[in-house]
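Just one protein chain is left out here, and the rest sit where they should.
In this document, chain identifiers A, B and C correspond to the written order of the chains, with residue numbering beginning at 1 in each.
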Amino acid sequence: MANFKGHALPGSFFLLFGLWWSVKYPLRQCWRRGQPRGRSRLPQFFNRIDLVEGALKIFFAFVGIMAEQFVPDGPHGHLYNQEAKSWVKLMNWQHSTMYLFYGISGIADVLSMTSLPIPPGLDRLALSLALFVEGFLFYFHVHNRPPLDVHVHSLLLVAVFGGSISTLLEVFLRDNPVLELLRSSLAILQGTWFYQIGFVLFPLNGVQWDLTLHDNMMFVTMCFCWHYAVTLLIIGLNYSLVWFIIRRCSGRQINDMEIGLRKQPPSDRSSQKALLQDSEEE
Amino acid sequence: MANFKGHALPGSFFLLFGLWWSVKYPLRQCWRRGQPRGRSRLPQFFNRIDLVEGALKIFFAFVGIMAEQFVPDGPHGHLYNQEAKSWVKLMNWQHSTMYLFYGISGIADVLSMTSLPIPPGLDRLALSLALFVEGFLFYFHVHNRPPLDVHVHSLLLVAVFGGSISTLLEVFLRDNPVLELLRSSLAILQGTWFYQIGFVLFPLNGVQWDLTLHDNMMFVTMCFCWHYAVTLLIIGLNYSLVWFIIRRCSGRQINDMEIGLRKQPPSDRSSQKALLQDSEEE
Amino acid sequence: MANFKGHALPGSFFLLFGLWWSVKYPLRQCWRRGQPRGRSRLPQFFNRIDLVEGALKIFFAFVGIMAEQFVPDGPHGHLYNQEAKSWVKLMNWQHSTMYLFYGISGIADVLSMTSLPIPPGLDRLALSLALFVEGFLFYFHVHNRPPLDVHVHSLLLVAVFGGSISTLLEVFLRDNPVLELLRSSLAILQGTWFYQIGFVLFPLNGVQWDLTLHDNMMFVTMCFCWHYAVTLLIIGLNYSLVWFIIRRCSGRQINDMEIGLRKQPPSDRSSQKALLQDSEEE
Partner (left out) sequence: MANFKGHALPGSFFLLFGLWWSVKYPLRQCWRRGQPRGRSRLPQFFNRIDLVEGALKIFFAFVGIMAEQFVPDGPHGHLYNQEAKSWVKLMNWQHSTMYLFYGISGIADVLSMTSLPIPPGLDRLALSLALFVEGFLFYFHVHNRPPLDVHVHSLLLVAVFGGSISTLLEVFLRDNPVLELLRSSLAILQGTWFYQIGFVLFPLNGVQWDLTLHDNMMFVTMCFCWHYAVTLLIIGLNYSLVWFIIRRCSGRQINDMEIGLRKQPPSDRSSQKALLQDSEEE
């Protein structure tokens, strides 16, 4: 699917999940902060959401695999053409493989939410693995292409492997608010960058980019940073919005707790933060 | 031993150990989970198993070294030919060196099970080292070979170094269930991939692969991911099977404990998992 | 701004911040050590200082962006020249982007000092990110330049990425005195090295360096190490100075505490250190 749509489809998936995470995690963090200290429980509501998220991942992965296989110029499930002695549409098969691992990550998510004895952190490992496989396949994906084409895909790899490492850290540092925001931001970045790749390689206005010009590569590198700056802005806005709404709804409760905290023997600011973090990490 | 058997032999070793680990670790985890909280002890049984495992490693390493040295076209212990002024069968010597470090790992395993004051984590460090040495030697192993040959061995390195890093983490995060499953899966992957290398370079049906065709490389990259997907399936099946059998055997006990847990002041699901993990990690 | 001033400007910023940190962090560490055990509080004074630091970062970033855009030969806000079909002054745009992320880091600093519920560690993540973006853009910045030019900028990357990784660790190991000193030293190193790049590429005495001579590259590599040795000396002097002054001011108090410590059941020296560290880390 080497066209604009072929990049917009995965881009939309990542954008959707990134935006959703940038709302979900602040919501969870604010909820916990609003609770009195001690092992506060998250409402059942949050578990159901995670379950739906996992199910959606499986569904999207399934849609992605089907789309890659059964588009008109797809391989339709054929891998090797005995007559022509050649592989059939390997590009589509590679994309299917990427979706497959996101499906596995979805299955791990769903299983983690059941009462089965799944080791904690397995869902994050599966997601980290899905991102790694995506980056791994992309890495060997772009040989023999024009320099700018290679470069925009290499930049994508920064977001993909960055997300993979950040998610791997979450296996060991679960519920770390900074890592959760980092993962959300890298998912949004990946989403918007897929769109950008589409715009660069298949321009909507029809004016082709010069795929060998060094200046274009320099611009694209810088543009990647701008995407991330905008992503950080979105994350910040969503965080503020969630915090403002939560504060409105459960208003007085938070104020009380904050006053309570201020009444404690005053201590170093960072230790106060550490306290808050404790109550978040439970 | 540049033939199919030369790849099937180490492949079988890794496959065997990987499959065994994928049964042993779930067994240990389920056993601990089934115990009442507090520092439950593993039955002596598990220590004996680890001892046997270490002894088997030493034995296999010994067999491997002997095989590499004394096959008909092996170096028979000769390293340098003074007359021809050349090294004798360096490939076999390199393989012997790899086996040697697995032997050292086996010795570390056995020593860790005795009552000697071995620093905890040394067995994992020795295994990590053995994997590193394997990867290190393979890395300088494949110069001047056809592209596909280099590529299938490079993919092997992903499994080898991945296993080495994951095992190194276990030095510091001992008994982490996720890392144990990761190590098991990477061992199985290495095993099946050794077989795949054999099939690609020495096809059983006699039809040689084109070792320079780019499409073959793309397929092989993807195939590596499929191997890992199947590996994950095997790990999952073994985990379920072990859990199901343990549940059958010690049935009521687990149920009781789970009800016990559910009666506790209900808390966030992830904290409940953390509890379980605590009891696992002791 | 490919001239001496263009390298002296960022160099001065980094030097200023590095020197300031090399005073601030020893001050905080000594203050805490001087307090009786238990969660001692840092005076409000330190929070105000951090606030001013964040505000200064935003101001400097703003100055930097404006300078890059509106110097006589700058892009004046124009990105693409429709007539010439070419990008306008991409170098200046890249530098503006770097400053932008330092501005974002400043905003994160300021927000962390307010009473808003910012996740702890976000300020360090933002700084780490700003350093990463700087290194990332520099990495693609130096294609098609003479070898020595490439080499001095590559050496800069060691300081930049080193600082980025060290600051990233601080997200998880906040208030670690060793990491704080490491960050200070890498900032000073970056500052002095920017000056050195200026001296090498635009020598003040007008005698151009031979940008292709291998010996020059060897000298420059070694010179980089000397810069760091001097940096360590500065850090050490500042640390001693701060410690000496604090000791003078709050003299008796520290002595008392140290005697108190010595009266404790004597234990291993490293454990005593660990105690001190605890009281630092709170």
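FYI, a residue touches a chain if its C-beta (ideal position, glycine included) is under 8 Å from a C-beta of that chain, and two chains touch if they have at least 3 such contacts.
For clarity, every value in this text was computed on a predicted model and none was experimentally measured.
Contacts of the undisplayed chain with visible chains (whole complex): B, C.
When the whole complex is considered, the residue among B:12, B:94 or B:154 that touches the unshown chain is B:94. Checked against the full complex, the candidates C:11, C:54 or C:177 give a single residue touching the omitted chain, namely C:177.
The set of chain C residues touching the chain not shown comprises 29-30, 33, 158, 173, 176-178, 181-182, 214-219, 221-222, 225-226, 228-229, 232, 243, 258, 265-271, 273-274, 276-277, 280.
Residues of chain B in touch with the missing chain: 32, 39-42, 46-47, 86-87, 90, 93-94, 97, 100-101, 104, 113, 115-117, 119-122, 125, 133, 136-137, 140, 143-144, 171-172, 174-175, 282.
As a convention for this text, only the chains that are shown with their structure count from here on.
The chains other than chain A, kept where they are, group by touching as follows: B | C. At the far end from chain B, in terms of centres built from Cα atoms, lies C. We define each chain's centre as the mean of its Cα atoms; on that basis chain A and chain B are separated by 30 Å.
Rounded to a whole number, the gap between the C-alpha centres of chain B and chain C is 43 angstrom.
The multi-chain contact residues of chain A, meaning those touching 2 or more other chains, do not exist; every residue touches at most one other chain.
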